[in-house]
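First the structure, then my questions, so here it is.
With one protein chain removed, the remaining protein chains of the complex are shown where they sit.
Naming follows writing order (A and B), and every chain is counted from residue 1.
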Amino acid sequence: MQISAAALARMIDATIDGDPEVIITGPARIEEAGSGQITFLANPAYEHHLYETKATAVLVSRDFQPRKPISPTLLRVDNVYETVSGLLQVYQQDEAAQTVRQVSQHAAVDATARLGERVRIGKFTVVSEKAFIGAGTVVLDQVFIGPNVRIGNNCTIYPGARILRDCVVGNNCILHANVVIGADGFGFLPDGEGNNQKVPQVGNVVLEDEVEIGSNTTVDRATMGSTVIRRGVKLDNLIQIGHNVEIGRNTVIAAQAGVAGSTKIGANCRIGGQVGFAGHLTIADGTNIQAQSGIARHIKEPGQALAGSPAFGYRDWIKSSIVFSRLPELYKRVAQLEKILEK
Amino acid sequence: MQISAAALARMIDATIDGDPEVIITGPARIEEAGSGQITFLANPAYEHHLYETKATAVLVSRDFQPRKPISPTLLRVDNVYETVSGLLQVYQQDEAAQTVRQVSQHAAVDATARLGERVRIGKFTVVSEKAFIGAGTVVLDQVFIGPNVRIGNNCTIYPGARILRDCVVGNNCILHANVVIGADGFGFLPDGEGNNQKVPQVGNVVLEDEVEIGSNTTVDRATMGSTVIRRGVKLDNLIQIGHNVEIGRNTVIAAQAGVAGSTKIGANCRIGGQVGFAGHLTIADGTNIQAQSGIARHIKEPGQALAGSPAFGYRDWIKSSIVFSRLPELYKRVAQLEKILEK
Partner (left out) sequence: MQISAAALARMIDATIDGDPEVIITGPARIEEAGSGQITFLANPAYEHHLYETKATAVLVSRDFQPRKPISPTLLRVDNVYETVSGLLQVYQQDEAAQTVRQVSQHAAVDATARLGERVRIGKFTVVSEKAFIGAGTVVLDQVFIGPNVRIGNNCTIYPGARILRDCVVGNNCILHANVVIGADGFGFLPDGEGNNQKVPQVGNVVLEDEVEIGSNTTVDRATMGSTVIRRGVKLDNLIQIGHNVEIGRNTVIAAQAGVAGSTKIGANCRIGGQVGFAGHLTIADGTNIQAQSGIARHIKEPGQALAGSPAFGYRDWIKSSIVFSRLPELYKRVAQLEKILEK
């Protein structure tokens, strides 16, 4: 890319402070940007970088007032993050297009599978019996798509993802490398002699539209019925979703969280990393849960912020945690009081 | 499947309340079941669904007394869960049989590997030098079986599982997608200059019979000797088992738990999700550990219930956790007492 600051400003509806004729060749982070690059300042905590950056241009908000002289050209926009996101999309090479241009001759596509228009399939990928893949979907290399799996339009499935029999993926979904969708749920019944008898898992997993699932995350199939990930849900890496779980619309879950079987998480929740949910719970819409918390009860009131294991109100947990670090002192003080009163 | 309630009742030794001639076409969960489906009521907490379900038939226990009129045909049995499990097994399609019918021409089986009778090998699966696979075992697509690996009879190995050199898998084991058996243990020695020198890992992993391992779980090979998973152990997804660990017979471990090197866990333990064990510990038989607990000491007395990080008795931990949530109040009360006594 080679574009002048003036031309770029017209594209993104920016006003310019500084030289409009400088040429921009690509994006970079403000700490790392060099000559020719454009970067951005959205978080005031990083403002000091602005006075040292070697970037040629910087995106800032309309009302930003530098406190010192600066050398790069400033492009002022209404919403810096949104503009950056849009610019990056221009830059991001279509990896799918780059690496998979057709149905590879090294793929194994069953004769009974059906592929929509413009579907591309990578090398050593398996598409099993009666699977269906919608128009425009790109399946990269070494992916497994099981029997009767149904995938929507315009999805991207990265190398090593496994989508097992009967599972359903909506439109515009992104499944990252080595994701496992539809492995058996973890269900056993004691046989009375100390052994654990496997409960067959005959349900499936349903991912609705616009779902993104991070690498090495596992979503187990339902014992019966479906494990359901609703529209717009984003799951980070290494997350465990148990059988018959339901994750509500637009909920976002950070890495290494785990949800035990049959728990239903509401819409628009934000779940921190390494959080754990017990099974058979219902969690209200808009719940925010701090990283590493443990949820062992129903959450009925929407919009709460929770923390701790077992979790309670976030602000109260902060206070309790502060006292926790002073417990030895508190213990001594109680002993001291007892001594005084014994006298 | 098309079966009348009467015919099914004979199969499962049930008595019938309602129309014995209704036709059942498949299983479903009670909240989701529709016309033609059979569901079950085992947990009294779900009884209200019974009065709303559109299922054609419902399995209940012999002594169940509905509190309202109901429309589905009831099939009464001694143990609802056991009957459901049996029925599901009838339904569960043999995925292996469905997807892998022979040794695929797209597999790479080394000339020195030996396959038992009826072994089936999927597409893009590698069976390395001198590996042995026992009769009736099904290896699905894209699996890696390393040199000198020995797998027993009637196992199912799902896509993307990796079983590295010299490891041993017993009979009737199930390894789910993207499991890694026998990666190097995590062992380093400081070289005196700040660098960490790798300790070669020359042992292996031994899985005994009837072991099931969840997707993306990792079991590291021993430094020397064997990491051992005893008969009947069930490991959920995303679990880490370190080098030289031993897991005792019939122990069940939930998702995302981790066991550091050389720890020995006893038989018939139940370990919750996200539990962590330090290394070089011995854990007694029948220990129950609450989710997210941390175990940093030997557990010598069998059959204890533990919780917390560091863990102690479960009931005491519950009580301590309740006080934890009241710590700010307790802190104030102590300050108040001090004030009174200072007067």
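As a convention for this text, a contact is a pair of C-beta atoms (placed from the backbone, for glycine too) under 8 Å apart; a residue touches a chain by one contact, two chains touch by 3 or more.
All figures in this text were calculated on a predicted structure; none of them were measured in a lab.
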item: Chain not shown: contacting residue from A:T73, A:T137, A:N153 or A:N178; value: A:N178
item: Sole contact to the chain not displayed, among A:H106, A:K130 or A:K319; value: A:H106
item: Among A:K54, A:R114 or A:K234, the residue in touch with the chain that has been omitted; value: A:K234
item: Residue of B:D19, B:D184 or B:D285 touching the missing chain in the full complex; value: B:D184
item: Sites on chain B contacted by the missing partner chain, in the whole complex; value: 108, 124, 126, 128-129, 142, 144, 146-147, 160, 162, 164-165, 178, 180, 183-184, 186, 188-189, 194-202, 216, 218, 220, 222-225, 238, 240, 242, 244, 256, 258, 260, 274, 276, 278, 294, 296, 308-310, 312, 316-317, 319-320, 322-324, 326-327, 330, 333-334, 337, 340-341
item: On chain A, residues whose C-beta touches the chain left out of the figure; value: 27-29, 31-32, 81-82, 84-85, 88-89, 91-93, 95, 98-99, 106, 122-124, 140-142, 158-160, 174, 176-178, 210, 212, 214-216, 232, 234, 236-238, 249-250, 252, 254-256, 268, 273-274, 291-292, 321, 324-328, 330-331, 334, 337-338, 341
